[in-house]
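The complex appears here without one of its protein chains, the remainder shown in place.
We just call them A, B and C in the order they show up, numbering each chain from 1.
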Amino acid sequence: MITSVSTVEVRYSETDMMGIVYHASYLPWLELGRTNLLKETGVSYSSIEQSGFFLPVVEIQMKYRRPATYDDTITIKTTMKEKACTKIRLEYELYINEVLIATGYSIHAFTNKSGQPIKAPRQFTEAFNQAF
Amino acid sequence: MITSVSTVEVRYSETDMMGIVYHASYLPWLELGRTNLLKETGVSYSSIEQSGFFLPVVEIQMKYRRPATYDDTITIKTTMKEKACTKIRLEYELYINEVLIATGYSIHAFTNKSGQPIKAPRQFTEAFNQAF
Amino acid sequence: MITSVSTVEVRYSETDMMGIVYHASYLPWLELGRTNLLKETGVSYSSIEQSGFFLPVVEIQMKYRRPATYDDTITIKTTMKEKACTKIRLEYELYINEVLIATGYSIHAFTNKSGQPIKAPRQFTEAFNQAF
Partner (left out) sequence: MITSVSTVEVRYSETDMMGIVYHASYLPWLELGRTNLLKETGVSYSSIEQSGFFLPVVEIQMKYRRPATYDDTITIKTTMKEKACTKIRLEYELYINEVLIATGYSIHAFTNKSGQPIKAPRQFTEAFNQAF
């Protein structure tokens, strides 16, 4: 299991007229969480794309427990429980002051430039084998 | 069961550097789908909020089958299978030229202005009883 | 002079906690305006990129006179006053029910794939010469 913790401050642009954060605005935060998890295991997502591989989102789910508001500091706990093969699954817990406000997961498939599914590239599996 | 069909043209702003639509950009399309479904049953979402009720998203899921690209026309089929009580669940199918590209669902809770869960307001249940 | 008129319905996602449309949410509407203006002169922006040319924004300005709110219908009047050479300039007027709510302009430069400035490609100048 690999875990990474990130924080983000809520932007005004991320709120909606309900006075709270718009539900789709959480998705870039999850992305921040996995960007950091990848960096910490030694494979930045930029370097993945530069090698001609992509990791598009094939499935995503979010459950919203409590609202987040402008200027809140969100703590994002990103967890990868299983090693990558053709897909990777990441789980997310979002907190404000240690109170769980939302949970979610995302599933990603490795593809080549033309969008064809491929196995996890070697640089990736090696880095993850070490991290697990 | 209530069904509503909407269409939307993909905006440049909705794409990302992968050359396709960013996964979070689909969520406002689902919202367009449910906005129209509500209007067609005679209860616009604006009027719900003006009456002091809200319908925040409490859960959302999307499965992405095929990419969407700039200038594509997306057809959004929104379905409500069960009558509203304290929550409503909507299901979505997204098509390009009759090819299914993504599916998803959203669950919403009725709340008052202070965010407390409430039963579906009367104007809402009556309109939906008629539509079902 | 070439003019094009488009309409767009305000999305919930485009509002912020002030209860009105977030100022940056207007920019994709301008894009919609110029996408349609280009299509109407016979050169879709998709086809420009497919030919290996790009039209990145090099300058943008917006003046906001009156707020826009959720579910409003915005009319976007896009005008091109001068023929394209190495740059194009577009002007925008946004209306709700014939009341002017915002004005703006955008300036775009023609570039090749590596971002180098180039002259307007021929397919483009010919189409515009005809339209003017």
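By our rule, contacts are C-beta pairs under 8 Å (C-beta built on N, C-alpha and C of every residue); 3 or more make two chains touch, one makes a residue touch a chain.
Quick caveat, the model's predicted, so the values are computed rather than measured.
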| item | value |
| --- | --- |
| On chain C, residues whose C-beta touches the chain left out of the figure | 17-18, 20, 23-24, 27-28, 49, 54, 56-64, 67, 115 |
| Chain B residues that touch the omitted chain in the full complex | 12-13, 15-20, 22, 24, 69-70 |
| Residues of chain A in contact with the chain not shown | 11-14, 27-28, 31-32, 35, 44-46, 70-71 |
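As a working rule, only the chains that are shown with their structure count from here on.
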| item | value |
| --- | --- |
| For chain B placed onto chain C, the superposition rotation in degrees, Cα atoms, nearest 5 | 180 |
| Whole-Å gap between the CA centroids of chain A and chain C | 33 |
| Residue list for chain C, restricted to those that touch at least two other chains | 12-13, 70 |
